[in-house]
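Note that one protein chain of the assembly has been removed; the remaining protein chains are unaltered in position.
Lettered A and B in written order, each chain numbered from 1.
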Amino acid sequence: MQHNAACSQLDQNGRLRHFLSIAGLSRELLTEIMDTADSFGSVADQAVKKVPLLRGKTVVNLFFENSTRTRTTFELAAKRLSADVLNVNISTSSASKGESLLDTIRNLQAMHVDMFVVRHASSGAAHFIARHIAPHISVINAGDGSHAHPTQAMLDMFTIRQFKGQIEGLIVVIIGDILHSRVARSQIRALTTLGAQEVRVIAPRTLLPDDIQTIGARVYEQIDYALAGADVVIGLRLQKERMHGAFLPSEHEYFSRYGLTEQRLKLAKSDVIVMHPGPINREVEIESRVVDGDRSVILKQVSNGIAIRMATMALTMSSHNQTRSQQQK
Amino acid sequence: MQHNAACSQLDQNGRLRHFLSIAGLSRELLTEIMDTADSFGSVADQAVKKVPLLRGKTVVNLFFENSTRTRTTFELAAKRLSADVLNVNISTSSASKGESLLDTIRNLQAMHVDMFVVRHASSGAAHFIARHIAPHISVINAGDGSHAHPTQAMLDMFTIRQFKGQIEGLIVVIIGDILHSRVARSQIRALTTLGAQEVRVIAPRTLLPDDIQTIGARVYEQIDYALAGADVVIGLRLQKERMHGAFLPSEHEYFSRYGLTEQRLKLAKSDVIVMHPGPINREVEIESRVVDGDRSVILKQVSNGIAIRMATMALTMSSHNQTRSQQQK
Partner (left out) sequence: MQHNAACSQLDQNGRLRHFLSIAGLSRELLTEIMDTADSFGSVADQAVKKVPLLRGKTVVNLFFENSTRTRTTFELAAKRLSADVLNVNISTSSASKGESLLDTIRNLQAMHVDMFVVRHASSGAAHFIARHIAPHISVINAGDGSHAHPTQAMLDMFTIRQFKGQIEGLIVVIIGDILHSRVARSQIRALTTLGAQEVRVIAPRTLLPDDIQTIGARVYEQIDYALAGADVVIGLRLQKERMHGAFLPSEHEYFSRYGLTEQRLKLAKSDVIVMHPGPINREVEIESRVVDGDRSVILKQVSNGIAIRMATMALTMSSHNQTRSQQQK
């Protein structure tokens, strides 16, 4: 049983024990994450922006690749829950002395830490760590390769729910580099789980994964058709740094075929919202006027990122506390 | 009105809303900063060196160029005010992914932070940020190009007042690289605003800015004349790393013409104090015996730096809180 528990995101009561990917999580659980985030939304407006839920707990930001933006949101979330935060950048640590990932984890775990927030360039790294961690430690996936980035997906769901009331029945369009995006996969899963009517994707063929239709998205060839009647449009970053070889048309050509412009946005519903996970390449994948326009909820996504991260931290920690107190009885 | 408020350091009640430069601040306001710092001086002597003024607030150290020394003093000041501190080093962050300064700021602001401490290689960067920031966030300039470094200037004023009782009527000599010093300009402004009798500057002609006399300083050619009767002597660092081309005499020649020696110091008043913003090049711009001698208040400047930074943080935050509570009425 302990083995099973260690391999899954859920504890024996079906509560969130780790947060590794959207896959396998029920609509109820995704909704619970959003409801919890809702309850933290007001913390940011208080004069004292802290709640004592994680006081005396140690959260380790274990970053195997640099991401100031993501690290910052998790650090803020942890501090607003009153946790102690330890930033460990592994490229500059023992890894360079040839220590294995597992030895690094075991060492940190021996220091009685309570949670790892893991960012890694390899898909599955967070799962691997969760599988080998002591039962009292939570693991939160802050992006692994091009596999998953579940807190980003959940902050997007949370933002959509805020503006649309629910995900159910919505038409959502995702434009751009689906292949290299750790966000897109998690988004599509979350959207389908939460009952979106249709998830449309559009991108150069070289930036679409082979299995795209099997995971519940419908591929479009022409952006005008994709945008027609859309409730939500999500632009993805053109991840130049991830591309090898001649995948792509020129930036100019890309923008003319896939760029999200004000003109094109008129094809969507009049109350469409525009989202982007950032950082943005203005005038490459999206027109600056759209970024700063009245349909954009991009900065709201950033704010919601803190609340969602607080929620997943609080939920996984509460699963552990519950398990611990049951064991003590 | 909101636009005006966003562009100025002062709120509509004339209180300090941001702290960007000495220029435009009244003698009363500079005095209020020093009086507030006075009230924090004793915090450092308490067993528990903390006051809860900024509890639950998030201060972001936004450093676009590396300065461990300055970052450290702001981090300590913020922690002693009980704030949460986030160090964001932008050279290693999204900037390298091509995100604009403005997008970076908007993102951090969306995370509900309360204050930016900004260090940037370009003059005017802190002003630019203050102009584009949300109304509830304070900006403190921690050095922008060779333009301003107002907290350094104020800790110098505070130190002079501590030893001389007042700035009014004093003769102050500034020796060295005025051209590249972000400190010197701020100092001269603060000294003249606070009623110094005379501010004398002396440096190789290539290290003096063209407008030096218009900002209230008197240029001397001979160090002996400059030091005669001085109450305060401020040595500046010979900023070798900022020099391009053949601005300068050799170090040896520089020391023989402008070096602050014990011998030369005898020309000043007997109760003269010697200051230096650090880090010091011993035996280049100043004799080691002077640095460590009984007229030196250099380490007192460092201590006062914490108190002044606490003061400017507390004052700008209190302006915002006041504004917020007025809006709520």
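The criterion applied here is as follows: a contact is a pair of C-beta atoms (placed from the backbone, for glycine too) under 8 Å apart; a residue touches a chain by one contact, two chains touch by 3 or more.
This is a predicted model, so every value here is computed, not measured.
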Which one, A:Ser26, A:Ser39 or A:Asn107, makes contact with the chain that was left out?
A:Asn107
Contact with the hidden chain (one of A:Leu10, A:Leu86, A:Ala228 or A:Leu267):
A:Leu86
Out of B:Ala44, B:Leu102 or B:Ala121, which touches the unshown chain?
B:Ala44
Note that chain B touches the chain not displayed via residues 44-50, 66, 68-69, 72-73, 75-76, 79-80, 241, 278-282, 299-300, 302-303, 305-306
Hey, which chain A residues sit against the chain that's not shown?
55-58, 84, 86, 88-90, 92-94, 97-100, 103, 106-113, 321
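FYI, only the chains that are shown with their structure count from here on.
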Calculate how many whole Å lie between the centre of chain A and the centre of chain B, each centre taken as the average of the chain's C-alpha atoms.
41
